[in-house]
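Report on one structure; see the data block that follows.
The complex is shown incomplete by one protein chain, all other protein chains being positioned as in the whole.
Coming up: subunit A.
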Amino acid sequence: MARTAIEFRNVSKQYANTSQYAVAGVNMRISEGSFITILGTSGSGKTTLLKMVNRIYEATSGEILYFGEHIKNLKLEEYRRKIGYVIQQVGLFPHMTVEENIGAIPQILRWDTDTIANRVNALLELVCLSPRDFKKRYPRQLSGGQQQRVGLARAMAADPDIMLMDEPFGAIDAITRQNLQEELIRIQRKLNKTILFVTHDVSEAFKLGDKVVIMHEGTIQQFDTPYGIISKPANEYVARLIATQDIVQRLKVLKAQSVMLPVDAQVSDRAFRVGTEESLHNILTYFLEHDQNHVLVEDGGRGVVGKITWEQLKVSTRQGKILSA
């Protein structure tokens, strides 16, 4: 079992001079190494929830625990250095080079110069920027996408356990955003960081998150895997929100086993075999590319357990749409 990295216990936040709670009674456990996306419309409290974790905002009531410790008992600056923080506006220091920006915290931690230089190089490579070309540049000499890469590298400088990201790719064009998303997924797999990622983009939330938190008016509507949310939306609000997803996106999170028809034991068919976890999107692609009308679903040791036909994929897609519309 993974440890709990962050736990919210009945956390609420009410800003001064407001009558409503921005976040109300949130309970949630986030296990170490998971990639959590926080999804909701504007004003739903996503940013507020995120910023209470690194105490940019203080919770009005309730508690937040960091690996079991109350964050209020931890020394603020030391605690924050264990938490990477990336925001949409990036906030690079304009008067410092890329190298100095990334090296700021390591320098405060009194790492020696060589260690810092190596760390900077490694991080730049991790975010796909060539150290030789970029180290000595100033932020204004970078494109928006490159700035956000540096922002990401800077946030990881002191090897934090947890990363908080508030719409980091919100101001970036669609293609660059896709690259960044894929890189982030790769980095997360590689380094096993716990990530809390705020977005209002449904497909981004579903693409990145192992689990998605859906927020509305300061409360959590559903906290589940993308598959869990799409196949069983907890309420009307969630159903409406995911209905904005296009079919292709939804097929990406639906798995073969959710729609397959059981088959009688012996199948000697030479049709293409897929795993139970295969996404319906890939199966659809296979149908379209190979002029086939069915595939068999195999479950590791148990052999063939089901079958998916072209007709049936169409029907379940349509049903899926009705389900969440």
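Everything below uses one rule, namely that contacts are C-beta pairs under 8 Å (C-beta built on N, C-alpha and C of every residue); 3 or more make two chains touch, one makes a residue touch a chain; residues count from 1.
Methods note: contacts and distances are computed from a predicted model.
Q: Can you work out the missing subunit's protein name as recorded in UniProt? Choose among "Acetolactate synthase", "Ferredoxin", "Xanthine dehydrogenase subunit D" or "ABC-type transporter, integral membrane subunit".
A: "ABC-type transporter, integral membrane subunit"
Q: Using the definition of touch stated at the top, determine which of A:Glu77, A:Asp246 or A:Glu289 touches the missing chain.
A: The one listed residue touching the chain not shown is A:Glu77.
Q: Tell me which of A:Gln141, A:Asn235 or A:Asn293 is the one touching the absent chain.
A: A:Gln141
Q: Out of A:Gly33, A:Gly62 or A:Gly91, which residue would touch the omitted chain in the full complex?
A: With A:Gly33, A:Gly62 or A:Gly91 as choices, the missing chain is touched by A:Gly91.
Q: Which positions on subunit A touch the chain that was left off?
A: 54, 56, 76-81, 83-85, 87, 89-97, 99-100, 104-105, 108, 136, 138-141, 151, 154-155, 164
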